[in-house]
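As you look at this complex, bear in mind that one protein chain is not there, while each of the others sits in place.
Moving on to chain A:
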Amino acid sequence: MENSNSYSPYSSSSVDSTKPLPSESSVNLSLSLTFPSTSSQRETSQDWPPIKPRLRDTLKSLRLRQRGYNTALFVKVYMEGVPIGRKLDLSTFSGYESLLENLSGMFDTSVICGTRDSKHHVLTYQDKDGDWMMVGDIPWDMFLETVRRLKITRPERC
């Protein structure tokens, strides 16, 4: 559905430049408007119908999942030496910092990335080529695209 202005017969003079322009402007004052043809690429209105953000997001995620887009990004996380791993949804983090904070809390120890240290646990990841790499070298968005699993190494190993 296009922006709400396209439904109102009274929109012809006040066009809000922040919203996308309707492809079909109508000045028909009394009858209901016909709709443009369905297109999977059309922009959906953010303010109609009047549903709250949480429901809107839930339905949007469901739609994306059904179409095969992965909104969640669950990866397995292992602590070296511990056989049972955890699962983490990386899409909920804004960057490396929040990921590390969360892991530190989850595994009850200090997890860092980058610098080799005899005291701290260092975070590594397996990328889509199957190689084990240090976390933190590439931009976060790129990291999200290539990461397959995470491993928290014991201090001496690195």
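Keep this in mind: contacts are C-beta pairs under 8 Å (C-beta built on N, C-alpha and C of every residue); 3 or more make two chains touch, one makes a residue touch a chain; residues count from 1.
We take it that contacts and distances are computed from a predicted model.
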### Query
What does the UniProt entry say the missing chain is called, choosing from "Ethylene receptor", "Dynein axonemal intermediate chain 1", "F-box domain-containing protein" or "NADH-ubiquinone oxidoreductase chain 2"?
"F-box domain-containing protein"
### Message
Using the document's contact rule, name the residues of chain A that touch the chain not shown here.
### Response
1, 4-5, 7-11, 13-14, 16-18, 29, 32-33, 35, 38, 40, 44-56, 58-59, 62-63, 88-89, 92-93, 98, 101-102, 105-106
